[in-house]
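Below you will find the structure I want to go over with you.
With one protein chain held back, the other chains of the complex are shown just where they sit.
Per-chain numbering from 1; labels A, B and C assigned in written order.
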Amino acid sequence: MKDTAVLLIDCPDRKGLVARVSGLLYERGANILHADQHIDRDLGLFFMRVEWSLNSANGNQPEKGTAPATSSPFDLNAFHEAFTPLAAELGMHWQLTSSARRPRVALFCSQYLHCMADLLHRWRAGELDCDIPLIVSNHREVENLAAFYGVPSEHVPVTSATRVQAEKKQLDLLARHQIDLVILARYMQILSPEFVAQYPAAIINVHHSFLPAFTGARPYHAAHARGVKLIGATSHYVTAILDDGPIIEQDVARISHRDQVEDLVARGRDLERMVLSRAVRWHLDRRILCYGNKTVVFD
Amino acid sequence: MKDTAVLLIDCPDRKGLVARVSGLLYERGANILHADQHIDRDLGLFFMRVEWSLNSANGNQPEKGTAPATSSPFDLNAFHEAFTPLAAELGMHWQLTSSARRPRVALFCSQYLHCMADLLHRWRAGELDCDIPLIVSNHREVENLAAFYGVPSEHVPVTSATRVQAEKKQLDLLARHQIDLVILARYMQILSPEFVAQYPAAIINVHHSFLPAFTGARPYHAAHARGVKLIGATSHYVTAILDDGPIIEQDVARISHRDQVEDLVARGRDLERMVLSRAVRWHLDRRILCYGNKTVVFD
Amino acid sequence: MKDTAVLLIDCPDRKGLVARVSGLLYERGANILHADQHIDRDLGLFFMRVEWSLNSANGNQPEKGTAPATSSPFDLNAFHEAFTPLAAELGMHWQLTSSARRPRVALFCSQYLHCMADLLHRWRAGELDCDIPLIVSNHREVENLAAFYGVPSEHVPVTSATRVQAEKKQLDLLARHQIDLVILARYMQILSPEFVAQYPAAIINVHHSFLPAFTGARPYHAAHARGVKLIGATSHYVTAILDDGPIIEQDVARISHRDQVEDLVARGRDLERMVLSRAVRWHLDRRILCYGNKTVVFD
Partner (left out) sequence: MKDTAVLLIDCPDRKGLVARVSGLLYERGANILHADQHIDRDLGLFFMRVEWSLNSANGNQPEKGTAPATSSPFDLNAFHEAFTPLAAELGMHWQLTSSARRPRVALFCSQYLHCMADLLHRWRAGELDCDIPLIVSNHREVENLAAFYGVPSEHVPVTSATRVQAEKKQLDLLARHQIDLVILARYMQILSPEFVAQYPAAIINVHHSFLPAFTGARPYHAAHARGVKLIGATSHYVTAILDDGPIIEQDVARISHRDQVEDLVARGRDLERMVLSRAVRWHLDRRILCYGNKTVVFD
């Protein structure tokens, strides 16, 4: 059982940031497992992810007499208290999370179940470190699958006339289940800016992405008509602007003139499953920082 | 030394096309090395590529007494004569070429030499089955490289004021050197529709292609600003519509937040070299058929 | 609903093979949807796959007065009868199958369910054109999943003492369910040569494949220790020689020093699912021909 803390930081770049953060962790006896930084030189921004052990048993061994080692568990609350003024001084945005607190995830889907089935299987197999207390769909197809994995599903139909009401119901469900992350697993409705604003950098979507990009209702038909040699899929955070949020992951598959539209669609499904599941895993492992309209993915 | 003929066909699909073409080849004693067909069901079009040996020594062995075999070389002129009425009857577009006639290629470039250097090295190494009697550039940078590979280079400067005149000079050069194929190896000028119309499906270009696509002057800056996770390149035939001709080949490379604009540019150069050289090789091997705005690439 | 026939041929190469096969199909009024050939020049072998429509409604339109067209359904039995002497004369191995006859597939697995879950989901979603009347496992983990998809599962434990007996029971199950294809979806037992001999080119397996290859009990540990930068998976037909049968499909994923053994294992699972499901789909679509220890995959 993993028992770690993760600290994610972004702030204006300046000298000494690594020294001061790592110095405080050292002082508190943190046993660092992973640390990574990134500097965006154009924007003058600094990003950092540190993960350390919360119990003293595992990890590296302090050598005798050299370090302020401790055999007691790491005191996360005390660190939080000590870090707060430092972060304020340095103008940091930061998140401090413990693996003991598992994120609570809701899955939204419509009639296509391939992403849903993939995520649920990965979750059951232990690949996704979260709780999934809720599935929401505007269709009925998901119900058997939800039942098989023991996840309650809520049917919330959506029409243009009932959209506002439906979103209100969805938001109530999310609030009641204390959801941290919403995954749009081929959910075919557009969420309103008001909905999206409730979950900043906490709604992940997947869509096709082509070379060159196609928009419109039937992208695979357009791609086939254009004769592209590659098709792709993109996972991203949802923002108020449709399909234009910070990109988390992309992948492509090679196709040829022999592939019909239905082959493109099938390949697209495989790509969608892969790029969505990777994005979800990285989010749950707190590997992603958003800034502007981009992401840093600490791998 | 390869000594083969290639027949490329496209025509309305109908029953018996393969039977009639292969029947005629069989009757004439052709020793088929490769044959491939493709049917576009939506458009009702048929495509075929057949390659056969022109001398009787190599290839498969006719069994005794079973086939109208011949030990004399294949008579390509006689086949041409016999095929013409059949093709007319079936409404075929067709090209019949012999490997004895090497395509004559002109390379156009500007100040960036990576594609040019790659193509010339491959040509020298025997990967590209063509003659290259001409390099045209609106810059001076290519001259040493051209001299090293022994290819005459012509400096044709282009400004908005002299464009018409420059194209006239370029077309004269192409005509004088009996050029079959023009390769735009990062040639940074836009060719006029009149120029392009002289060389239908005979000008190959390469450009970046992103997920999602970026247009404009500084695509790598735009891609970096957008935070894409993949960059790509596309090779295509040039048509009157800029960067929108039939796609021949595409490829991508994975990037991350760690890559700066200059890293994207460097990766892009490698992609451009690969997709352009593949397109050229396939064209020279007569593997590509254009139709509508698409290609069939018989691999 | 697809209603087509597929003819797969391999035989010694000789002149006129395409002409004679396509001539017979033309004569019988076949509406060809796909045709592909391959010639292995080193071995002097010819391979062909033709797929045509069995009803006259769809597909290309015979032009007036030019072809022996027919508006009645294609008579597959009559074609079979006519083709048999031709095939005998030309020394052909051949298979003629109709899409009306869906292959019957058995899935074998052990404790790891990722491939099984993937295949069952694809089957349910209509991607795999077959019946699956049987799951066999030497473990209990699969039973819920099997029940969810409505496939009877049989528990056949295997120990070194009971191997012969277990295989007998497995073979009885396969015979009773008239199984055409066995898929080893991470089945962790080695099948005896006697078992394998019953199902030539009809057992598909998946295993990891590394650069360079690792054998032994813990391949991902070995790959991690060696510091490879790519991991891979291979699907292949099972022959008497372990993991050495004809390769159907391979794929790789990029890894780095940051990936731990468990990351390699997770990536490996995704690769295994992809390469196994592709191999199964191609087999069911009769796209694969085995010869020697290789495959031709008509895409």
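Keep in mind that, in the parts below, a residue touches a chain if its C-beta (ideal position, glycine included) is under 8 Å from a C-beta of that chain, and two chains touch if they have at least 3 such contacts.
These figures come from a predicted structure and were not determined experimentally.
Residue-wise, the contact with the chain that is not shown comes from B:His114, picked out of B:His114, B:Lys169 or B:Arg226. From the options C:Thr4, C:Ser110, C:Thr234 or C:Ser277, the residue with contact to the chain not on display is C:Thr234. Interface note for the absent chain: among B:Asn55, B:Ser256 or B:Asn293, the touching residue is B:Ser256. Listed by residue number, the positions of chain A touching the unshown chain are 13-16, 18-20, 22-23, 25-26, 29-37, 39, 41, 44, 46, 59-63, 66-67, 69, 254. Although one chain is not displayed, its contacts with chain B can still be listed: residues 113-114, 117-118, 121, 125, 127, 144, 148, 256, 258, 266, 270, 274, 299. Listed here are the chain C residues that touch the chain not shown: 38, 40-41, 209-213, 225-230, 232, 234, 246-252, 256-258, 260, 292-297, 299.
Just so it is clear, only the chains that are shown with their structure count from here on.
Greatest centre-to-centre distance from chain B is found for A, with centres as Cα means.
One inter-chain figure worth recording: chain A and chain B are separated by 43 Å, centre to centre, where each centre is the mean of the chain's CA atoms. Distance between chain centres (mean CA atoms), chain A to chain C: 36 Å. Multi-chain contact residues of chain B (touching two or more other chains) are listed as 41.
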